[in-house]
Structures are given as C-alpha cells and as structure tokens.
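Left out: one protein chain. Kept in place: all the others.
For chain A:
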C-alpha cells in the first residue's frame, strides 16, 4: 500500500527516493491537485534560489571574542619537571662517581670531582706534602702533651707538699691540745682527791672527838 499523503510524497521526491508506485502516485497528485503541483513547483524554485543565493560580504566581526584561551599551567606545574629533575640528579651522580674532571689550561676552565690533583702537583708530591703536614702535626701535639703532663706533675707535687705540711701542723696542735686537756684532767682529779681526803680526815676527827667526849664522861 503506497502512502499517498502529500507531505510524504513531497519528502520522498525531495530526497529523490520515490519508488515506481510512489512516483506514479506523485505524478497523479500533481495532475489532480493544483495546490500540490504548485507546492512542488515552489520547492523546485526554492532549490534553484538556494543554489543561487548570494549574501552580502562577510562583515568584519570580532572572532577573538569567541575564543577563550584555557589557563596555561605555570612553569613549576610543567609535567616534565620531575623527569628533568630526575635526569639532572642521575647526571650529577654519574659525574661524582666517575670522578668527572674537565681542565682547560689557558682558558682557565677547571671543573672537577673526586680525586683530581691540584694543578702543578703530582700525586706523590701531594702524598709527601700530606705526610709532612701530618708529621708536623704529630710533633706539635706530642710537645704540647709533654708540656701538659709536666705541668700536671708539678702541680701534683705542690699539692702533696701542702697537704703533708698541713697534716703535720694540724696533728701537732691537736696533740698539744690533748696533753693540755690531760694535765687539766689530772689536776682536777687531784683536787677532787684532796677534797675527798680532807673530808675523810674531818669526819675522822669528829668521830675521834666524839669518842673523846664519851670517854671523858665515863671516866668522870
């Protein structure tokens, strides 16, 4: 069954997709329907007009206004920075490990790492120089230590003498004081004895006197 709607037939005709039956229906409609025929004719005219359409020249318009540049990342946000840092680190390590050394005599470009010797001195001379310096250093150290030990020894002797003298002095004084205390104690003891004997004699005299008094009474 052919779709005979004018819209469909016109659309198929415009797309150049009419089947034989649809073409027959289309042509029949063009003959029978004046409005449809005029519409088809108008479409044909419009097709030609579209092909021949001439517009005025393009005005100068601000194309820049339509472009919004994306934010550019800062240099420290550059993605290659970590890789470059890593590469530089590796290069530095290689230079250090390999004893990197560049010397240009007259141009005075001297780069060096590791054990490169100073200009004008051989390795033996450097070793001798180092040994000489070490020997001097040892000798000066030894002299200084000897001087230090002697000073310590002398100070120790002085301290010992002072201590002995102090001990002697203090022990004499203590002995003197001890003897004085002993003499004082003995004297005090003798005083006490004398008082004791005096009291004993007094008591004895009283008893004798009492006996004498009793005897006298009896005899009387």
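Brief remarks on what is shown
To be clear about the criterion, a residue touches a chain if its C-beta (ideal position, glycine included) is under 8 Å from a C-beta of that chain, and two chains touch if they have at least 3 such contacts; residues count from 1.
Convention: contacts and distances are computed from a predicted model.
When the listed names "Succinate dehydrogenase hydrophobic membrane anchor subunit", "C-type cytochrome", "RNA polymerase subunit sigma-70" or "Branched-chain amino acid ABC transporter permease" are checked against UniProt, the chain not shown comes out as "RNA polymerase subunit sigma-70".
When you scan A:59, A:82 or A:107 for touch with the missing chain, the hit is A:59.
Of the residues in chain A, those that touch the hidden partner chain are 6-8, 10-11, 14-15, 35, 38-39, 41-43, 45-47, 49-50, 52-56, 58-59, 61-63, 65-70, 72.
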